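Only one protein chain is missing; all other protein chains are in place.
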Amino acid sequence: MMDRIRGDIFVDIYVIGSISSLNIRVYQEDKKSLNVIQRKIGIKLPSVQKAIEKNKLTLCWISNDEYLLLSEKKENEGLLNQFQKQMNLTTGVAEYTTDLRSWFLIKGNRAMDILRKGVPLDLGKLEIAERNFFRTRLGEIQINILIKSLDEILVSVLRSHKDYMIDWFEACSKRGTEINFDL
Amino acid sequence: MKRYSFSSIFTEGFRDNLGWEKAWTKRQPKKEYQIIIVGGGGHGLATAYYLAKNYSITDIAVIEKGWIGGGNTGRNTTIIRSNYLQESSIDIYEKSRFLYETLSQDLNYNIMFSPRGVLMLCQTEHELRAMKRTSHANRINGVDTKMVTPEEVKEIVPIININGPRFPVLGALWQPRGGTARHDAVAWGYARKCSDYGIDIIEQCEVVGVKKKREKIVGVETTKGHIKAKKVCFVAAGHSSVLADLAGFRLPIESVALQALVSEPIKPIINCVVMANTVHGYLSQSDKGELVIGGGADGYNNYSQRGSFLHIEETVRALVETFPVISRLRQLRQWGGIVDMTGDRSPIISKTPVDGLYINCGWGTGGFKAIPGSGWATAEMIYNEKPGKLASPFSIDRFLEGRLIDESAAAAVAH
Amino acid sequence: MSSRLPHEGSRINRKKTVDFRFNGKNLKGFDGDTVASALLANNELFVARSFKYHRPRGIFSAGEEEPNALMGIGEGSFFEPNIRATEVKLKQNMNVETQNHWPSLKFDFLSINNLFSRFFAAGFYYKTFMWPRAAWKYLFEPMIRRASGLGKAPVEYDEEHYEHIYHHTDVLIIGGGLAGITAAKALRDRGLSIMLCEKDCVIGGRYLEDCKSGNQERYKKLHKSSMEILKKSQDISVKLNTTVTGIFDHGFVLAYEENQHGNIASKKALWKIRAKTIILCTGAIERPLVFPDNDLPGIMLAMSVCDYLQKYGVLLGDRLVLTTNNDYSYKTVIELKHRGIDIPVVLDARASSDNPIVKEAKGLGIRILFGKCIGKVEGKRKVSAIGICSVNGEGTIEELIPCNAIAVSGGWTPNVNLWSHCGGKLVWDGECGFYKPDPENTPTGREGETNMLALGACAGVFSDYDIQDQVPRKINQLSSRLKIKSKRYIETNIFSKEPEKRTIPTFVLPHGASKDKQNKMFIDFQNDVKLSDLQLAAQEGFENVEHAKRYTTLGMATDQGKTSNINGIYVLSQSLGKPVDKIGHTTFRPPYKPIPLGLIAGQYAKKLFKPVRKTPIDKWNSLNNAIWEPVADWRRAYAYPKGKESLEETLNREVLSVRKNVGLLDSSTLGKILVKGPDAGRFLDLIYTNLMSTLIAGKCRYGIMCNEAGFVFDDGVVVRLNDQTFLCHTTSGGADRVYAWLEEWLQTEWHHLKVFIVNLTEQYSQIAVAGPKARELLQTFRSIDLSAEKLPFMNFIETNIDDIWVRIYRVSFSGELSYELAVNSNQAEELWNKLVKAGKKYKVQPYGTEALHILRAEKGFIVVGDETDGTVTPHDLGMEWIVSKKKNDFIGKKAFSLPHLNSILRKQLVGILTLDKDKVLPDGCHAVEDGKAIGHVTSTYFSPTLKRSIALGLIENGRSRKGSTLEFESSSKESTFAKIVDPNFYDPEGTKHDG
Partner (left out) sequence: MLYLFCPTCQRDCDETELSCGGQAHLIRRDHASSDKDFYKYQYERKNDKGIIFERWRHVYGCGKWFHTARCTITNQVFGSYSAKEVQPPKSILANIRRSRVDFKGWVK
């Protein structure tokens, strides 16, 4: 069950809470760690600012040595556990960060508009393809943005910022404040 | 020099003001001076003035590459205070504030020193404790400040929102004899008096080279020719590194842009100066009615005077939160100044590796309030060829020895 | 008298009347009116008082350049002062009030200033008000302050909706007039994103009125087809009601969207635009001629007179005189004449003009006098007559002509402010008398490339024919420079090439005006800067244009000198006998148009002002009456008062519950940074002052970090989870700083080390269970054995409490038996509740940060930020033991050898016990010796445990003073004496932490 942010707003925003996730750190030249990722997760490392999804597992690029693994299926828990243990035997790192972030799902054809009120990135339609993953800032806080499609965007902030984020969404999605062009 | 007074205004008024003389004489450089001051801002002019006043030296040239007071002297938020934590800071800033008290009369130029009080807000427990420490340090060192309660703050500044909610006002350090002055007038007043003493003020004259003989200064090369002098002092704030480079050494400073802005004029809503360090903003209202607002400096080196919008945004946001009624007022103008930040954010008044060459710089975001004291101390150093009691803690050597003068405990950003 | 015509007005909807109040009078306007047009329609000509002399002033223009008609508009939380009436759309029931007068607009007490104006010349205040000294503060300044300022600030809090919007575009076109529209059309279909910002509520600019009037079929067709193209082009985004206010580095642009047409929520947005290329099509602003008595109500810019007529059907007067120096302004009198308005005379400062438009005017029977100008204006609060004089004389009146309106035109000034914001230079065009963009010195973008192109009137190109001719060509050139492939754009010019309209650069008329007349010539209306003021500035040596501006306040009013700058520069040049281009101009700075401070704050006001970080236990804390303390962005529970307890009683109870029973602390905010890798130990050895690589897995060690200057920067417990992995705890406020610090050293200095750092601060929450009964409490959960053997001090274990995974560290910040439980944050609240429940029989109490501080002070433990202030070394804190002598290198090591860090005068941490044990030293008070401060108190409390006052302090050479008594000055009247002792007041042997 997801809570929907109430009020007269122009997009649907759901408060998801936690999504099972691991932060992965790995050296590009560390065959052993890369092997573990390949074998256990079965997803090749995404390229810059991309995310790759397979079996409800999504591997997102944060940096050239940092990735975020998301699991949106309960059945994957065992797999994640094993992966974490094996990964930590290498020089790489896999740490649970499930509890560290709070996730939101923004749905609707104006999903991108709401982010444009706080994110300094170029979110113009021409630039944004599906399966892009951005880490940037929204207002004063850091935010992760996973673009599932143009009308479905998953974002996360630090869990301590959850209430702030809800307030932000409420203030910035009021109907009548859509971003429109004239003519 | 024609004396300024009520009666001279009256007389002149009746003859269409045709009798007023030039405030300062425009000069071309002579071949040689006893002392050359490079930089015609407040600090440079004050240095020349106190050399003349305290030591009767008038064979001085003040050379300025642009126009008098066109640097940070004319670009700051005009705050004057001396509520510092460290003893050496207190000494020089209080000396300065004290000189400001009678500066209009000394210069026969109304620089509009207005001791309307400076209020430094405490918005966290930690800041409150630090500010109490400062107030004790002030008292022991003879600076008149005191801690006031949130209710007293509200009484002094009725438009303030002391209840937060994010950062409620927990108290404040109040310096009743702090305030503001008219920045341009300080430069013009000093320039006029210097000119009266016979000091040459040379505008539109840029230093392009430094002449040395065996690590001893012999003069400067300028866009108006070679000028000789046995003593030279650089007083060029943000451009000090450029001059130091010409003289062959580097300084422990970085130049960054500091942003300030004013609002449209409105009828008086705030009488004193309020500084809020936790939220990075300070505010006062000029006699013209404009709110004068200053904030943080950019985090990167810059000589462009343009700077970023980001700090304006942070500062204004903080002030709108603290003084909600200003939300509807409008920003009229913003500008940047190039400030010279040292490693410990305290100034440098010092001899340099070049014999006969002195430097006064590093005032960072807080130079205006220090103009008279800094000029006083620099003049003393140049005359005696060594820093006196006020200046000696601020030598460049302090960085070498680890003897930093760090005010950060008392003020995270502010000046 | 101004009035409304029965027909006409392209902007108004006559079917919809709008009621509004002006200074208490009920008036009517039409939908689409501006406040100014509605006031003029109601014959309200005199609408303001000037800043300095409080002179009567009227509406002078129809746009953003308006210097006079500033009003207070709106009510309550929507009240705004200083608004230009010419820019605000009239709304139903709008309340409009004039400002800067007392008691009323018509009878203003301070208009007495006007009588004394000869004494109030520029800068007079620098020359007087100096005696007696105190009078400035108590008499003169308060007087000046009351008189100055314009409108009154709002009293109520602002309820407007403000927000920021980011936008990225390849091309930004500023201005939707003919040049802007043509540029947009020329740029489309080239694979570029194009944004066009227009400050007005319609596209078209000046040529829009041209194509609406008369039989200009070709114009109409062009406009219609252009609108269609703009509408259907996917690559062009148009924003109306949006004024670009500032250009910053690297193509960053601010634009102010002020949608006044909204229904309930009138939204105001600040657009933060990144544009690769900017096309400036901002047009030009008409400027007035300067003549005697030129500030009376009833005098208006010529084009504005025409605008009011065409857009709003409003007449400035029915007997209007034009004074001009150019051909453009004839349009106004022709339009008026067509409507049967009496034009008694046109005074043209030029010797002649053979432009067809002048002939047309003549043909209509208008009397045109060349070489003439206005020598005086009669009328008290509005124009009643003008005196004609010759431009070359001193102003002898040749003929008096009764009239009730004057249109004035001194030519056009290109609107170049934005060109200058980011480095563009201007050149003086002596032929036309204005500054225009210098194509050789353009604003530049990030790669140093020219990133702005000025087109149309803002570049000094005024004829429609030339604009339509040049714009496509310039855009094609730009495209090839930007290497944008694709076709050339060609547009057939529908305008016919006309004889060039000309202006002769005259500014002040008559040329030989007497001193008496000069004293009545206003350059800057709002700030009351007169011609004589600028002359005085020049006379007194304020020759540089910046000096003159600051001395006279020319151009510093809220209109930023839009109509006065050029005239001012001209006067200065005349006074100094220098050519205008040698005078230069002042720097244009953002914003082009004033923007509300609330808009700059955007949505980040009230709740969104700053993020408040909340711990997973925040809800419980808040339900249990916590008082909050902000710690960095966190809110932490400061204390949990119960019932009618005083704060002192609360703290007492909380401290004693830890000393006697057991307490719970939400310490989730502690930083937790994972450092992992084969070189993790080596890395931490470089970061901490003590050795970390020797720590055994399963154990904890306290560590201190210094900066390179040798000063303490953060502290906390380091835990070795396994061979390769450390978990470093930091202070709550320092977590982000320390994380950034570690990354910086790792990435930029020691990148050869194989180490990864992960900031896990929020993955785990931490709960401290502290007090003699802590073990008992935890062991009620049967699963865990926490005996001292199983879990010795400074060790940790991982286990479960019920089915919740926990990592339990045996560390103590209170000196008591204490466990810190790390738990996955999602389960923190559950665990907390379990502990509260299980703790009931041990009388468990939650305690807040203040009790924590008292507890640690009783033990003499330091808090970074209290005992340290960025100038304190570990040695100063008496912690030599934590500075490794074995290690070759660590951050801060070099600095420890510097002379000053080894001075005997350094302040050292000591304990302080007042002789009177009930007397608590004030925060931050200083120890004095021979009248000199020798140190200060860093922490001071009444210890509930010891039932006496305790304090920690940093005292010069303090350790050698132990046992001696020092004087602490707490106020100027009072001193307290206290003994210097070891900074460890409670259980100095350290027996309690085992329980």
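In this document, chain identifiers A, B and C correspond to the written order of the chains, with residue numbering beginning at 1 in each.
Methods note: a residue touches a chain if its C-beta (ideal position, glycine included) is under 8 Å from a C-beta of that chain, and two chains touch if they have at least 3 such contacts.
The structure presented is a predicted model; accordingly, all values stated were derived computationally and were not measured.
Asker: So which shown chains sit in contact with the chain we cannot see?
Answerer: A, B, C
Asker: From the listed residues C:19, C:749, C:785 or C:802, report the one that touches the chain absent from this view.
Answerer: C:749
Asker: Looking beyond the chains shown, say which of C:221, C:250, C:339 or C:837 touches the absent one.
Answerer: Only one listed residue reaches the unshown chain, and that is C:250.
Asker: Hey, which chain A residues sit against the chain that's not shown?
Answerer: Given the touch definition above, chain A has residues 48-49, 62-64, 66, 120-121, 134-137, 142 touching the missing chain.
Asker: Residue by residue, what part of chain B touches the chain that was omitted?
Answerer: 239, 241-242, 245, 250-255, 299-304, 306, 308-310, 342-343, 399-401
Asker: Please identify, in ascending order, the residues of chain C that touch the omitted chain?
Answerer: Residues touching the hidden chain, for chain C, are 248-252, 274, 423, 444, 446-448, 708-709, 740, 743-744, 747-749, 751, 888-889, 893-899.
The definition used in the following text is that only the chains that are shown with their structure count from here on.
Asker: Could you quickly compare A-C and B-C and let me know which has more C-beta contacts?
Answerer: Between the chain pairs A-C and B-C, B-C carries more contacts.
Asker: Roughly how far is chain A from chain B, going centre to centre by Cα mean, in whole Å?
Answerer: Averaging C-alpha atoms per chain gives centres 48 Å apart.
Asker: List the centre-to-centre spacing of chain A and chain C in whole Å, with centres computed as mean CA coordinates.
Answerer: 32
Asker: From the C-alpha centre of chain B to that of chain C, how far is it in Å?
Answerer: Spacing between the chain centres: roughly 22 Å.
Asker: What residues in chain C touch two or more of the other chains?
Answerer: 604, 610, 612
Asker: Two or more other chains in contact with one residue: find those residues in chain B.
Answerer: Residue numbers touching two or more other chains: none in chain B.
Asker: What does chain A use to touch chain C in their complex?
Answerer: 18, 23, 25, 27, 65, 88, 91-93, 95-101, 116-124, 126-127, 139-141, 158-164, 167-168, 171-172, 174, 176-177, 179, 181-183
Asker: What part of chain C is in contact with chain A in the complex they form?
Answerer: 161, 163-169, 193, 203, 227, 230-231, 237-240, 262-265, 267, 272, 274, 603-604, 607-608, 610-616, 633-634, 674, 676-678, 724-725, 754, 756, 758, 760-764, 824-826
Asker: Considering only the defined contacts, which chain C positions touch chain B in the complex?
Answerer: 51, 79-82, 118-119, 121, 124-131, 133, 136-137, 141, 144-146, 148-158, 160, 246, 248-249, 252, 254, 421-423, 515, 519, 532, 536, 539-544, 546-547, 550-551, 553, 556, 558, 560, 589-591, 594-598, 600-602, 604-606, 609-610, 612, 629-631, 638, 709-710, 865-866, 869-871, 895, 898-901, 922-926, 928, 932-933, 936-937, 969-972
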